[in-house]
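Handing you a structure now.
Yeah, one chain of the complex is gone here, protein chain that is, but the others are all in their spots.
Each chain gets a letter, A, B and C, in the order it is written, and its residues are counted from 1.
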C-alpha cells in the first residue's frame, strides 16, 4: 500500500478532487484500495446490522399481541432483511461476494451494530427499538444519502424512506403503551431505561477516538462526526419522550439554552467496548442463530446449484441434438 | 419349528404339566421356542407401550397448571419409564437384548398399545389417561401377576402397585375438573368422550378373533380373555363416571340385571385395525419422537463405551506395570 | 344435536377459514431470519403476511357475523385449542425447508382453486376477500412449485428430503376435500365452496409437479382427520401458548 508510484498518486489526487466536488464515485471508476476496503467494511457492517437486527424484534413475531401488530412487525422485520439485501448488493459492486461477507461475519472479522447484542425482553422492546434504534439509524443514514459512493448513497435513499416509516410505527406502538394501563406504561418505561444508553452508543466513540473517522470524512463515506450525530438524535428524541410522558434515564440530561442543545451524561464506554468486542449479553446467540440458519440452508443452496447445472446440461444436450440434426439434414 | 423330535415333544409335555400346575417358569428352565418367542413379543410390546406411553402425558409436563400437578405428572411419567425398564429386563432374561427390542420397535415389527396413538389435547386428557388407560392396564396386569413366566409375573407385581396409585391420581385429577368450573367440566367430558372407546380397544379383539389367544391361555402367559377383561373394566368404570357426573359416550350402555354386568355398544373395529396398522393420528410422531431421542443419544452411548474401554485399558496397563515390577524385583 | 342456524353456520364457516390462515401464517412467520437465502426469508415473510392478512379479513367478518362484541383479536387469540378448527396440515410445525415447501405446494394448489371458486360466492364479503387474495395464491403456487421441482430434482439429499416431506404430509391432505357441516350447509345457497369438487384439479396439478420433480406420489392408505372438529396434533398446544401469551397475560388492553 505504501509504495505508490506516480500514476497512482496522480489518480488519487484526481479521485479526491472528484470527491471534494461532490461527484459520485461509481463501481467502474478508479478508487484507492483503502477507500474500497473501508467502504466494504462499512457497507457490510451496515448490511450485517440489518440482518442481525432481524433477531431481537423477530423473536416477538410469534407473540405479538394483536393481528395488526403481528402483521406490522413481520413486515418491518422483513424490510430489515430487504435493507440487508440492498446493502449486500452495494457491497458486491466493490468486488466482494455475499458469501465472503457472510464468512467474515461468521468468523468474527466483520462486525454489526452492537446494539443488537442486547436482548428484547418484553413487547415494549419492539416499540422502543423502532422508535430509538431506527431513529438513531436514520439520523446517521440521512447523512449517508450524500456519501461519495454511488451505490451506497442510492441504497441509503431507499433505506431511509422505509426506516422513517418504521420509526413512526415504533413510536406509535410505544404511544399505545404510554396511554395504556399502568402495567403497559411501566413496560414502556422499563424498555426505554434499557435501550436508551445502547442507542446513544450506536453513534460510536467520541470523535477523537474513532479509528476510521478522519479519513472517512475526507473520502465522504462518512459525512458527519459521531458526536454531532448523537447530539442531533438526543435533541430530537427528548421532546418525543416528554410527549409520551416517559422519563429518559439520564440524571444529567437538561436543555442548554446557550448551546441550543440538550446536555447529557457520559456513556459507559467500558460497556460499549465490552459489547463490541463480543462479550455482550447476546453476541453469541446472535451469531449462532445466523450460523445455524446458514448451515441449515446448505443443502438447499447446493440443490439449487445442482438443479441449475442439470438445466444447463439439458439445454446443452437439446442444442447439441439440434445441431446434430442440422448436420444430419 | 415343526420337526420336533421325540425329546422335545417330551420336554414340551413336561413343560405344559408344570404350567398346568401353576409352577413358575424361570429363565434357565427349558421352554418351547414358541413360548419364548410369544413371551418376547408380549413383554416387549408391553415395555414399548410403557415407554411410548410417556409421550402423550409427557407433552403436558411443561404446561401443568400448578406446581403440585407438575410434580405428580412428571413423577408419573417417570414411573412409566421405570415400568419400561422392569419389562425390558424381564424380556432380556429370554435372551434378547434391549438394543434388539428397540430396533424392532423402530422398524415397526414390534408393536405398542395402540391407544398411545391418540393425541393428548387438553389438560383433562392427562387425568383421563390416568383414570381410564391406567385403569384398563391394571385390569389386565392384575391377571398377569399370575402369568407362568417368573420374571414377567414379578415385574407385573411391581407395576400393578404403581399403576393403581396412578389410576387414583388420575381419577382425583378428573374429579378436580368435574367439581370445577363449567369450562373444566366440559374439558373433562370432552376428554372422556375421546378416550373412552380407545380404552375399550386396549383389551384387543373379541376372543374369537384374537390371533394369539388360545395358545397364550394354554401357556398361561395370558390368564383371561379379552372380552372378560373388557367387561370387568366397563363394570368398574361406569359407576366411577357416574360419581363424577360425567357421561360415558355410549348410547347402548346400560345395566343388565340378568347378566349382572353392563351391556355396552360395539367397538369400531375398523378404527382399531387402522390405528394398529400404523394409520392412527399419532403413530408416526410417536415413533419419530422415539427414534429421534435414540439417535440424539448415539454419541453419548458411544462415548460411554469408549470411556469404559479406556478405563479397562488403564486397569490393564496398571496391572501389567505391576507385573513388570514384580518380575523386575 | 343442537340445531344450528344459517348464521351460526356462516360464522363457523368463516371462522374455520380464518383459523386456517392464522395458523399457517404463524408457522410461516417463524422462517423470518431462518431461511436458506436472505431472499427466501423475505419471500416466505411475504407468504406469511398474505396469510395473516387473510386471517384478519376472515376474523373481522366472523366477529361481525357473530355480533356479540367479540373482536377479531378475541377470536384469534382467546379461544382454547379445541375451538380452533383449522385443517391439521396448516398447524404442523414448519420442519425443514423441504417440509415447508411440500406443505406449501399442497396448500397452495388447494387454496388457489378454493379461492377461485369462492370468488363466485353469493356472500359479497367472502367473494370480495377471495378476489383480493386469489392473485396472492397464484404467486404462492408459482413459488412452491418451483421450489418443489428444484429440490426434488436437485441433489440426492434434497430429493430424499422432499420425498420424505411429502410422505410425512400426505396423510393430512385428505381432510382438505371433506369440508365440514357448515361448509356443506352453505353450498346450496352458493355461499360456500364444496371442497370435494377441488379434488380432481388438485390431483392433476400436484401429480404434474411431483412428476416434474421426479418425486413419487405417496400411498393413499394413511389419512388423518380432525382439524375441522378441533382435534389437533400435540404440537398445536405449545404453539398456541406462545401465540396467545400477551392476550392471556394482559387481557382486555389496547396495543
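By our rule, a contact is a pair of C-beta atoms (placed from the backbone, for glycine too) under 8 Å apart; a residue touches a chain by one contact, two chains touch by 3 or more.
Model, not experiment: these values are computed from the prediction.
Asker: List the displayed chains that the omitted chain touches in the full complex.
Answerer: When the full complex is considered, the omitted chain touches A, B, C.
Asker: One chain isn't shown here. Among A:279, A:295 or A:311, which residue touches it?
Answerer: A:279
Asker: Could you tell which one of B:9, B:23 or B:62 touches the chain left off the display?
Answerer: Spelled out, the listed residue whose C-beta touches the missing chain is B:62.
Asker: Hey, which chain C residues sit against the chain that's not shown?
Answerer: 80, 237-238, 240-242, 244-245, 248-249
Asker: What is the set of chain A residues that contact the non-displayed chain in the whole complex?
Answerer: For chain A, the residues touching the absent chain are 56, 59, 62-63, 119-122, 190, 194, 278-279, 281-282, 284-285.
Asker: Touching the hidden chain in the full complex, which residues of chain B are there? Just list them.
Answerer: Given the touch definition above, chain B has residues 51, 54-55, 58, 61-71, 74-75, 77-78, 81-82, 84-85, 88, 123, 173, 176-177, 180-181, 183-184, 289-290, 293, 296-304, 306-307, 310 touching the missing chain.
The rule we apply is simple: only the chains that are shown with their structure count from here on.
Asker: Which chain wins if you rank chains by how close their C-alpha centre is to the centre of all protein C-alpha atoms?
Answerer: Taking the mean of C-alpha atoms per chain, the most central one is C.
Asker: Looking only at C-beta pairs that count as contacts, which pair of chains has more of them, B-C or A-C?
Answerer: Higher C-beta contact count between the two pairs: A-C.
Asker: Distance-wise, how many Å sit between the C-alpha centres of chain A and chain C, to the nearest whole number?
Answerer: Each chain's C-alpha centroid was found; their separation is 35 Å.
Asker: Can you list the residues of chain A that touch 2 or more other chains?
Answerer: In chain A, nothing touches at least two other chains.
Asker: Where in chain C do residues touch two or more of the other chains?
Answerer: Not one residue of chain C touches more than one other chain, so the list is empty.
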